[in-house]
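For this view, one protein chain was removed and the others were kept in their places.
For chain A:
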Amino acid sequence: MSTLTQAPTTEGRTYPSYSRSLARRVLATREFAVIGLFVLVYVFSTATIDNFSSPLTLYYLFLDNIPILLIALPMAAVIVTGEIDLSVASIVGLSSCLVGLLHVDAGLSMGAAIGLALLAGVVAGAFNGFLVAYVGLPSLAVTIGTLALYRGIAEGLLGTQAKTDFPQGWKDLATAQLGNASPYPVVLLLVAVLAVLFAWMLHFSSFGRGIFEIGLNDEAAHFTGVNVARTKLTLFVLSGVVSALAGVYYTLRYGSARGDNATGMELQVIAAVLLGGVSIFGGRGALHGVLAGVLLIGVIRSAMTLEGLTVNVTNIVIGALLVASVISTSLLAWFATVRARRASGSRSGPTTAAGKRSLSN
């Protein structure tokens, strides 16, 4: 005990690193439940639905879901901080219009047009982030506003027309397959690279630990030296630029730049992120669950479409799944508190009991 200021040696008490076994830590998680459900639905669909297992089905499943996969990455991080970005689909539309205008009308090269569209995504995200992180406005209100604002700009720029005159080579890039008759589009590589980068940022970096701390307790994060405002700004900028990238993909894939491209996609993204186990209150979630969440919804849609069910039925099923997932989270949390209370006696009780009591007065 003589040298408290020095790093202690390993003498004395040691603690196990984990309170649960490896198997339970991996398997008994929300993320694993989503992955399991995804595999289940996938295997079931393959076995029972004609043509589901054909490479083409999978190929279109990926093509359709790539924008959602892309945007879900930064969205997960934004929601982990306890914020939300509803303007992503509008940024997709804005970026799509810019690519069309700058290439087709202004005659810029595709590279330059894409670069400027991405830059617009950075600016749009930075504007959201500035209002949320530095002005201190609630992100829900800010991004509802910019959802309308960015969509308005996009539709104002292009009106009702569509720009379709894009080079075939670029359009092919968006739909190219990895190898002959492979179900995997080349763009999936881009998604994979970004997924690895975001996984590193969120789960294997000091910055990522800060993201979770902000979501759990932003004041304590501030007292620990986390730059709360800058972290949030960074995440909104990332959300903006990745949405713009999704907009570029969207334009090339359908060969059409329109102001109303991807309308409503923000809710699809958020639904998938929440289904994947990210808490809407912040502080909880993991990227593998988010990816599984996107794919789960994608597989369900694809399977039900192949079965000839209408979009309405599909939406009802996905809606029910989301509600069920929210309920299951609350149930699990309730079980956990009951167990914890049994295990630790009254220790964790005082504050909650006091709070409840006064509220019930």
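Heads up, the rule we're going with is that a contact is a pair of C-beta atoms (placed from the backbone, for glycine too) under 8 Å apart; a residue touches a chain by one contact, two chains touch by 3 or more; residues count from 1.
Here is the rule we go by: contacts and distances are computed from a predicted model.
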item	value
"RNA polymerase sigma factor", "Acyl carrier protein", "Acetyltransferase component of pyruvate dehydrogenase complex" or "Sugar ABC transporter ATP-binding protein" - which is the UniProt name of the missing chain	"Sugar ABC transporter ATP-binding protein"
Residue among A:Thr48, A:Gln161 or A:Thr224 touching the omitted chain	A:Thr224
Contact with the hidden chain (one of A:Phe44, A:Tyr134, A:Trp200 or A:Phe335)	A:Trp200
Residue of A:Lys171, A:Arg209 or A:His288 touching the missing chain in the full complex	A:Arg209
For chain A, the residues touching the chain missing from this view	1, 3-10, 12-20, 200, 204-206, 208-209, 212-213, 216-217, 219-225, 227, 283, 340-351, 353-355, 357-361
